[in-house]
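One structure is given below, represented as structure tokens, and several questions about it will come after.
Note that one protein chain of the assembly has been removed; the remaining protein chains are unaltered in position.
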Amino acid sequence: MTGITHLVFPDGSAPSTVGAVTAATTPPELDRTDPEGAIAAAAKRCSNWGRWGADDVLGTLNFLDETKRVEGARLVRRGVSFSLAQSFDANGPQRGWRRRTNPVHTMLDTGLDAERGQGFPHGLGGADDVVFMPLQASTQWDGLGHIFDHGTAYNGRRAGDVVTSEGDGVTGIETVAALITGRGVLLDVGRAIGTDGELPDGFAITPAHLEATVAAQGGSARVGRGDLLLVRTGRLARARREGWGDYAGGDSPGLSFTTADWLHGTEVAGVATDTWGFEVRPNEFDVAFQPLHQVAIPHTGLFIGEMWDLDALAADCAADGVWDFLLTAAPLPVTGAVGAPVNPIAVK
Amino acid sequence: MTGITHLVFPDGSAPSTVGAVTAATTPPELDRTDPEGAIAAAAKRCSNWGRWGADDVLGTLNFLDETKRVEGARLVRRGVSFSLAQSFDANGPQRGWRRRTNPVHTMLDTGLDAERGQGFPHGLGGADDVVFMPLQASTQWDGLGHIFDHGTAYNGRRAGDVVTSEGDGVTGIETVAALITGRGVLLDVGRAIGTDGELPDGFAITPAHLEATVAAQGGSARVGRGDLLLVRTGRLARARREGWGDYAGGDSPGLSFTTADWLHGTEVAGVATDTWGFEVRPNEFDVAFQPLHQVAIPHTGLFIGEMWDLDALAADCAADGVWDFLLTAAPLPVTGAVGAPVNPIAVK
Amino acid sequence: MTGITHLVFPDGSAPSTVGAVTAATTPPELDRTDPEGAIAAAAKRCSNWGRWGADDVLGTLNFLDETKRVEGARLVRRGVSFSLAQSFDANGPQRGWRRRTNPVHTMLDTGLDAERGQGFPHGLGGADDVVFMPLQASTQWDGLGHIFDHGTAYNGRRAGDVVTSEGDGVTGIETVAALITGRGVLLDVGRAIGTDGELPDGFAITPAHLEATVAAQGGSARVGRGDLLLVRTGRLARARREGWGDYAGGDSPGLSFTTADWLHGTEVAGVATDTWGFEVRPNEFDVAFQPLHQVAIPHTGLFIGEMWDLDALAADCAADGVWDFLLTAAPLPVTGAVGAPVNPIAVK
Partner (left out) sequence: MTGITHLVFPDGSAPSTVGAVTAATTPPELDRTDPEGAIAAAAKRCSNWGRWGADDVLGTLNFLDETKRVEGARLVRRGVSFSLAQSFDANGPQRGWRRRTNPVHTMLDTGLDAERGQGFPHGLGGADDVVFMPLQASTQWDGLGHIFDHGTAYNGRRAGDVVTSEGDGVTGIETVAALITGRGVLLDVGRAIGTDGELPDGFAITPAHLEATVAAQGGSARVGRGDLLLVRTGRLARARREGWGDYAGGDSPGLSFTTADWLHGTEVAGVATDTWGFEVRPNEFDVAFQPLHQVAIPHTGLFIGEMWDLDALAADCAADGVWDFLLTAAPLPVTGAVGAPVNPIAVK
């Protein structure tokens, strides 16, 4: 019985019924019947194993050096700041897949207790609280221990040597606690390519779409080594308008599998989207589940952010035409975590 | 029976046995027998009620404006970044007071499961995780709904109108999710005043100590309106060396009750320390519990950070003689939270 | 904002849109427009306040005395035992209403870790686990602190004197930890009155239906003082067949508000059903929420069980024609709990 729940995808479908992406958005170079082959080939092309030594645990965050932080800080001109976090509460999109619930926040003491009297001296009263939450319940970073390819983790380690029941003892999120601050750049593909600022579900964002967005947005939107790239699809805006529905695991626009090389080649330090799963869903193979993750995390060592709220920032960028900014996206350093909640802050 | 646990303090002592602070560190202006009177008087002097309107929920974060963020960003010169968070794991200092446990991080899936096979197609494997934690278990911000004075919360609201079992519906931490980034300044009182960089337990840091530290550290250590002030006592360094012991709730150096006016007068946007409880413990009255909180949070509307790890940053500041920096301390925006875990990032 | 979520009922409807029960199942004596009046009158008739003294915390469990336990034990003839618990896992019916999730069970150590090596000597390996669950997530008893009438709890206490953020300090479930074992009797109303063993949603079980079921089932189905009454509607069987749907909070057969006097008069020690909410839903007033609870718990002091699985026991009773048995329904004694998970065991 064990493992059987994985055969049902988050939207309730089974692997063999993932459904068809419209021809228009299926990159012609993909053979929909051979995800294994495509993944293996991309993994070989996009691997960073050994690039920073056999002991490396930072992956693409190696690109985010001190120079990039200085560059990021210099982008602060007006002092306006944006939180890119969704809410962390019981009203989120999670519906139980993989035992992921929405965060449950409960009180240990409240103002009502304080009014009644809590036993503290001199009229002191206090409220206190606790949370239970899957680390991928809301806005988060995927750690390098989150995804494996055939039992192998980033830098060629065995998955079971990295993540046991005690957590990720090698690439736990705490290893990058201090690092993720630098130049952020937003590509609002929803606005550049979509209708009314939104891409439809199933829309696979290709390198061409990304480049077109850079071109449309101008010089401040250039993407390069060490940048923290944010890609807005408009999916969250739609969920906000229409209700969560299948936001967590269902159909969605997202990055095409074919962006694996582009992400590797640009040498971005991390990439985040406003969707549940970063990559397009349904995925671009007949039977597949998050194949781009399988290349990007264990092979490229890429840090991927999901469920970010990019809408307010995007509106500001569209208004002033400046698409880069200082981004500080410091994961909550839960020791050994393979994913980490984060309240990313962009300052322009 | 309800409420009775509050009569026992975190270190197991009862209110009447809090013990004596050495004469040397008891400010002469305090009447140790009258915390109620001292609190009432200080509350009157240090109140910000109505200063930003009856609806204000931001308190001293009103001081942290866009100009301060630009000022903070300009302090980034080398691009070196520091996480000021302690670990979030089961090895923390909490021992159950007020039902506060250390964070419990468990896995929903591991690398071992991935090696065995999880039912995903094309060799995909994944790890996933969950956390249960009191929001004040480790490095955190106190929200404005955390402390009340005689049943009254910040800005004169009734405690029970602010924080119910559903959380803080008025000043929940999400209201400040985007704001806490600006100029940080570190006062290493442990280094300036203490022995080997550490103040002893029970040492009450007075305004004079703070000013002396500013003077010792030089111009980059000036403290003013809108700054995010960090005060290092050395208490965490001692706990690291000697074991947690009573770190959570026991004796500690910390801010004297007499700093209430100084904190109010400097108009800092927030203040954080490397101790469990921000203020000196035992407290400076015969029978008391966290009296400075009772002034600073509900009356001044001051944002207080606790259990921050300032040691690496302090070493760097001592080395280069520069004590201010860009600080981004974005709380995890758990909706309605009265306290919030945070991974503060300082960049110099 | 606080409290606002209560205005939405578990099935997503608002109080004013609860909908109509078909005329056939609405008892003629109820004025659908006046739940307050009906509740007040029933509360007066059905009150047990003071019956067992001002300090009583046991309510109707006072009826379950040693004689009843001996009587229950004597009903064991064949030695066949039945668990009346539903599963406690992530696949349950909860969908987040009132922050109620399904139980989340995670491992602290697994057999895979044991195979890999856990550091124990002489080849010892171990698995360990943890659960997070609302106490009313699955099969449970309502404690006497679960429901209040206009701010008043059982035996006339103020609600806020009974249940604070520290739990129920007066009638917490631990006060009855040892008591709930005695004669159980099952009334399978679904089988006696319904179609194919099931009552339709919205079907209000009246005293007449209960009496008719007793008559149909024969002498072993008599209900009296100190008995633990189980009422099967067939609702769980339908959920099992058709999926959970709105099992948690949606439409359901259940006890009519008009059974308040019958439950009080029979002097049963407790009553449990195979439904989420014990009473019929939609409730029998135009704008109402669980009005029978409001009489039965705070006024009668009745112990109510919900989400029990009565199907296997019912089949056995139908087969041998014996409807009473030894029932041990020992709540998990979480200190201060207002509800408690339970694995009820019936032995025939």
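As written, the chains take the letters A, B and C, and residue 1 is the first residue of each chain.
One rule holds for everything that comes next: a contact is a pair of C-beta atoms (placed from the backbone, for glycine too) under 8 Å apart; a residue touches a chain by one contact, two chains touch by 3 or more.
Please read these numbers as outputs of a predicted model, since none were measured by experiment.
Trainee: Touching the absent chain in the whole complex: find that residue among C:103, C:207 or C:305.
Mentor: Checking each option in C:103, C:207 or C:305, the one touching the absent chain turns out to be C:103.
Trainee: Using the touch definition from the top, which of B:45, B:77, B:116 or B:225 touches the missing chain?
Mentor: Of the listed residues, the one touching the omitted chain is B:116.
Trainee: Using the touch definition from the top, which of C:147, C:239 or C:322 touches the missing chain?
Mentor: C:147
Trainee: Under the stated touch rule, tell me which residues of chain B contact the chain that is not displayed.
Mentor: Looking at chain B, the ones touching the missing chain are residues 90-91, 95-96, 99, 101-102, 104-110, 112-113, 116, 132, 160, 164-166.
Trainee: For the chain that got dropped from the picture, name the residues of chain A it touches.
Mentor: On the side of chain A, residues 1-3, 5, 104, 106-108, 110, 112-113, 116, 130, 132, 161, 164-167, 169-170 touch the unshown chain.
Trainee: Of the residues in chain C, which ones touch the absent chain?
Mentor: Residues 3-7, 15, 35-36, 39, 65-70, 72-74, 76-83, 85, 87-89, 91, 98-100, 103, 105-136, 145-151, 153, 158-165, 167-168, 174, 177-179, 181, 285, 287-291, 293-294, 326, 328, 330-339, 341-345, 347 of chain C touch the chain absent from view.
The rule we apply is simple: only the chains that are shown with their structure count from here on.
Trainee: Nearest whole angstrom, what separates the Cα centre of chain A from the Cα centre of chain B?
Mentor: Between these chains, centre-to-centre, one finds 29 Å.
Trainee: Averaged over CA atoms, how far is the centre of chain A from the centre of chain C? Could you give it in whole Å?
Mentor: 43
Trainee: Do you know which chain B residues sit against two or more other chains?
Mentor: Residues 3, 5, 106-108, 110, 112-113, 116, 130, 132, 161, 164-165, 167 of chain B each touch two or more of the other chains.
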